[in-house]
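A single protein chain has been omitted; all remaining protein chains appear in their positions.
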Amino acid sequence: MAMKKFINDPANLTSELLEGYTMAYSNKVKLVSDKLVCRVNEKSKDKVAIVTLGGAGHEPALEGFVGEGMLDVSAVGDIFAAPGPPKVFEALKMMDRPAGVLFVVLNHAGDVMSANMAMKMAEKEGLNVKMILTHEDIAPGIDTPDEDKRGLVGCVPLYKIAGAAAEAGASLDEVYRVAEKFNNNMATLAVALKTATHPSTGESIFDLADDEMEIGMGQHGEAGTGKSKIMTADETAEIMLTQLVKAVGAKSGDKVFAMINGAGATTLMEQFIVFRHVKKSLAEKGIEVARAHVGEVLTVQEMGGFQMFLAKMDDELIKLWDAPCDTAFLTIR
Amino acid sequence: MAMKKFINDPANLTSELLEGYTMAYSNKVKLVSDKLVCRVNEKSKDKVAIVTLGGAGHEPALEGFVGEGMLDVSAVGDIFAAPGPPKVFEALKMMDRPAGVLFVVLNHAGDVMSANMAMKMAEKEGLNVKMILTHEDIAPGIDTPDEDKRGLVGCVPLYKIAGAAAEAGASLDEVYRVAEKFNNNMATLAVALKTATHPSTGESIFDLADDEMEIGMGQHGEAGTGKSKIMTADETAEIMLTQLVKAVGAKSGDKVFAMINGAGATTLMEQFIVFRHVKKSLAEKGIEVARAHVGEVLTVQEMGGFQMFLAKMDDELIKLWDAPCDTAFLTIR
Amino acid sequence: MSEVNFDMLCRIMSSAVGKIRDNHEELTKLDSAIGDGDHGTTMLRSMESVDTTIAEASGDDVKGLLYDIGWNIMCCDGGSTGPLLGSLFMGMSDGVEVETTLDADAVAAMFRAGLEGMSVQSKANVGDKTMMDALIPAVEALEAASKEGKTIAEMFEAAAIAAKQGAESTKDMQAKFGRARNLGERTLGFQDPGATSISYIFAGFAEAINV
Partner (left out) sequence: MSEVNFDMLCRIMSSAVGKIRDNHEELTKLDSAIGDGDHGTTMLRSMESVDTTIAEASGDDVKGLLYDIGWNIMCCDGGSTGPLLGSLFMGMSDGVEVETTLDADAVAAMFRAGLEGMSVQSKANVGDKTMMDALIPAVEALEAASKEGKTIAEMFEAAAIAAKQGAESTKDMQAKFGRARNLGERTLGFQDPGATSISYIFAGFAEAINV
């Protein structure tokens, strides 16, 4: 059976998508050395650079957020596979500067191995890099050690927070501090409804029966906390939100950033319906949604489902979120 | 079988999605009189207002493009169904002003009927409204009379062009002129790969075999010019592009705006891969892609497929596209 | 009594609502074949508003009731169906006096005015595979029966039969209007959803009329 995707040779997926992306947004991004998506309009060398790494197949993440006020470089691997250490080191080295580099890594085994090896190389060459690991998936349980929690969509608003601080001229320690503050105040929980096709192999990445959903599913089809019958949008949202509110410790009077991130085939219509419940339910708890974002940020091909994200915000973080940025998939004026 | 969507009572889809949307983007849009999505930050009364109408279920279109520099009001109907004439008239009346209103209507039977009746009411009350009909679908053939060509995703860049002119203080005639220039220079062709579920009924909106695609399919599953076996991204893109280039009459030395609009389940990865071919193929013909946009603009639930859009651009149109705008789903700085 | 009064009008309208309620899934199926698969949902939503309008009506203003029915249908945001069906009833309103009871001729004239109302929006004719394929023969049957001196009940029976035949005849037609138009020859063999709705509405009238 032919795969129901518009692709050419599966071996060239990543290179072709990166070419297409950088051609479409050539005013914002360029492709360097095959797999490094960089700002066209480079940031001045006396400001901290923000670098990340990750597999492809999650578009617009991660490379869709390269640009003024967010990422300087995204080192892209292959479909769902982290780039190798040499490529990651190349990205760090390219951004080397006295002001330093903040290196944002999502907690997935491959990403972390590549990042650690690249950091070793960077140390050897005396680069000024600080690494920060995101690990905000609460599916394995709120009290699970950080190293066992995956990094999900939370990296994207973290790029924004760190990027804004960097753009404002903050030192590497300062950029790290705000990024880590956000990192420690955020949580994500995902739910899956329909599988996706792995575009290299044509295989489904997981199975769910026609009347099932799964809360806690990871962004590569890694199983979650258990399957259940499909629930309504409001029921699903309430179950997830309850856990997220607990995870970030939000209480009456607190302000939060709330995000619904579509996995691919779940419509914006549904995401808005889910967000409606989130907003209402938080309001009942006296928690204010100070800022929000709804849409496809980090997808898993055409998977049905979404990630619900919550972060406790203070005035400093809100100001950083509001700062202007100009990337292909997030622009704030 | 339960529908694989996150919804509540299907009867409330549109009201809940509009509530959710305007809650998430309350800094940009508000909901007036149940179905009218309006700018929070209202445009000054001495500038032309831009109003549109259309069914829901196509998010982010149309209401996702309400905001500074684009739409002032979007009158929303129900899922895939135009709002009734009374609601449309209400929108026109609400925006009534000496500077006048440009009323953008997509050519679909229901939309046009509602629009025509609303225009009659507007005339009776002496409102200063000019209506413009988009009809850029070339599926029925390039030489088909305008009234038989559907309005597809082209309305969205047209909102941008018209909105920029209006924001700059142009008169209604002037806004109409640039909008109509763009309208007469644009063309769209769609391709479908996988069906979508109608969220009110749970039924598939069309059928395609596992190895089939259909070029020319409309945005509600209305059949196109014929099914074929699935082709590669490059082959599909080339077939579609050839027709579009002919339709807009682009020649070597011309500048175009090119857009790939994902239908819902087709990934950004695929859209970029398709765009890559468009850009390369146009380059071979000596046609410059002056501006581009890739992503989900006007969706058809979780349908697999995309719309390819081309418009011949001159400096005036490029300048209008580049002008700043600030909506939830398109922001230009 | 051989006249239609306010109450009888309410009764036959409600009967038509019931017919659509009972058959809306079939209407959606028909629309899936050659349209966008929402006609049943839209008809149900539109016709259920008729029940609400009737429930909220007071007095015996036939003209006002028909106007409100039409207007409220148009407020249902029903794609093509809203303006079409809405202008049918608003047209009917144009064809009657404020407080009135209608004899056979007046009933026929009222539906003629409704047809004219819909025609302004529709522009379709018999053979174009639209609601008109059921509505035009139904109205003509009402007029013919009234001329022949039939009772109002007989008139509606004839109209229901004509509407049904008209709807069935759309199977052999190619769509000239609406979303189905783009399908051309591929619409052959399928019965038009809108024409089918009209035939159900007339079937509902005929079942409930007893004058």
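Letters A, B and C name the chains as they come in the text, with residue numbers starting at 1 for each one.
The rule is short, and it goes like this: a residue touches a chain if its C-beta (ideal position, glycine included) is under 8 Å from a C-beta of that chain, and two chains touch if they have at least 3 such contacts.
Just so you know, these numbers come straight off a predicted model, no measurement behind them.
Taking the complete complex into account, the chain left out of view touches A. Of the candidate positions A:84, A:157, A:264 or A:304, contact with the unshown chain belongs to A:84. Contact with the undisplayed chain is limited, among A:42, A:123 or A:148, to A:148. Within the complete assembly, A:221 is the residue of A:20, A:221, A:262 or A:295 that touches the hidden chain. Only one residue from A:146, A:173 or A:203 touches the chain missing from this view: A:203. Not every partner is drawn; the one left out touches chain A at residues 14, 35, 55, 76-87, 108-111, 113-114, 116-117, 139-140, 148, 150, 198, 200-201, 203-205, 218, 220-224.
The criterion applied here is as follows: only the chains that are shown with their structure count from here on.
Taking the mean of each chain's C-alpha atoms as its centre, the chain lying closest to the overall protein C-alpha centroid is B. Centroids of chain A and chain B (each the mean of its C-alpha atoms) stand 28 Å apart. A straight line joining the Cα centres of chain A and chain C is 54 Å long.
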